[in-house]
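What follows is one structure encoded as structure tokens, with my remarks underneath.
The complex is shown incomplete by one protein chain, all other protein chains being positioned as in the whole.
Chain nomenclature is as follows: A and B, assigned in order of appearance, with residue numbering initiated at 1 for each chain independently.
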Amino acid sequence: MSKRDFHPLVKQLLDGDITIADLPAELRSEGEEALRLLAAVDRRPLQLPEVTARVMATIGDPSRRKFWRRVIEPREIRIRVRPWLLAPALAAAAALVLWLGRSGSPAPSSDLSGLVTVRFVLSAPDAHDVGLAGTFNQWDASATPLVRTGAGLWTATITLPAGEHQYAFVVDGERWVPDPAAPAVDDGFGRRNSVLTL
Amino acid sequence: MLTSLALPLALLLTQQQSIADRLAGRVPPDIAALATELATDAAGRGLPIDPIIQKAIEGSAKRVPAERVGAAMRLVVTQLDAAAGGLRDGNAALSADTVAIAAGAFALTAGLSGRDIATLARSGSPPAEVIVGLRVAGTLVALGVPASETMTLVTGTLQAGRPAGELLALPGRVQAEVAKGVTPAQAAAGLARAAAAQARRGPPPGRGQPPPHPTPPPHP
Partner (left out) sequence: MRSETEASPDGEIVRAVLAGDRERYAVLVERYRDRYARYAARMLGSADAAEDAVQDAFVRAYDQLAQCRDPDKFVGWFFLILRNRCFAERRRNRTSAPIEAANAVAAADRADGGAEQSEQRRALQHALLELTPDQREVFVLKHVEGLSYGEIAERLSTSVPSLKMRMHRAYDRLREQLREQT
């Protein structure tokens, strides 16, 4: 705690939890300084009698609205993302995402904790290792390695909370491959991330 | 109801310490410094900081040059501000909800506009459903459904009072239709027609909307 900071007891005084009489002698002058600070607070109401008339005139007259509307308009962001469609040429990297626990029923995951188990599958027969990196694991592919299951398929099954997740596969530690069958968005670095919305 | 603003309830560390903990070991010092500055500033404006931190970690994991990571983080902040603005235009009380702001920013990343976000916020649905609606709308655009068909489908489903699970199932249903050979736009339009037909039959029991008032205040 810096010497410039108020003593914790003085902060309780400022909060109104104790009175200056409760402070030990050595903190009295600091307490008085604190009370002077509070005394300098401007509590006078700001009287704006004209506001009522202007508000009522505006809501009653649509043509006046634009004049009074000094609202900060948000800048519109339009980012054109070319949607990713399954390209036959990428058959070697085709991936499937199966939704265990939903079984095709339209009902939402009625799991009380709001968790959904998801299996990721990637076909990459020539790969030496494949990892899954995303918002759910700090983009650390080594945290979620996929397991080779034969016929060139790699699999990982993880449990995720409801929400919107972005991810990509990392092949041989350096090639970032989005999921061709999933929705994709711009990652801001010139590449694509896959999207999983639960 | 509204989620906690600025600091998560569970954390009693200072905000900057918690940001530093998340970045430690994952992000080089210069990116960490910028991320901390941007996140602290954003938090002071009532914006969620998780998308900013995530982008810093993602860029570092992808070994992107620091300048580019900085640019991407600033873009995230701009999108968060724009999402908050869009929500405010639609339903001002919702624009204080950091989860809604993050969902809106995702919708912007996918290609929707601030006006689209305002439209969804104005739908009158409970906040939790608006949030799911924003995420699903972003996901549909990311699948290749044009913005206007996406908006028709999502607002139609929201206004029909359907449960959130049906919203979440929309992207999968669009993908299933696309696999049969139609375009994403056609798939979405077909689902929207089905939703509209259902809306005419009325909301499911227990999910009625409040009765409309006779002379609503004018909208700008």
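In the analysis below, a residue touches a chain if its C-beta (ideal position, glycine included) is under 8 Å from a C-beta of that chain, and two chains touch if they have at least 3 such contacts.
All of these numbers come straight from a predicted model, not from anything done at the bench.
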item: Candidate in contact with the missing chain, chosen from B:33, B:92, B:128 or B:179; value: B:92
item: Which of A:28, A:54, A:119 or A:175 contacts the chain that the document leaves out; value: A:54
item: Of A:11, A:119 or A:175, the residue in touch with the unshown chain; value: A:11
item: Touch list for subunit B against the chain that is not drawn; value: 1-7, 9, 12, 14, 40, 43-46, 81, 84-85, 88, 91-93, 95-96, 122, 124, 213-220
item: Subunit A residues touching the omitted chain (full complex); value: 2, 4-6, 11, 14-15, 33-34, 36-48, 51-52, 54-56, 58-60, 65, 68-72
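By definition in this document, only the chains that are shown with their structure count from here on.
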item: In the complex, subunit A residues that touch subunit B; value: 59, 62, 65, 69, 72-81, 83-85, 99, 106-109, 133, 135, 138-141, 163-164, 176, 181, 183-189, 191, 195, 197-198
item: Subunit A-facing residues of subunit B, complex; value: 26, 54-55, 57-62, 64, 68-69, 71-72, 75-76, 78-79, 81-82, 84-86, 88-89, 103, 106, 108-111, 113-115, 135-136, 138-144, 163-166, 168-169, 171-172, 175, 178, 184, 217-218, 220
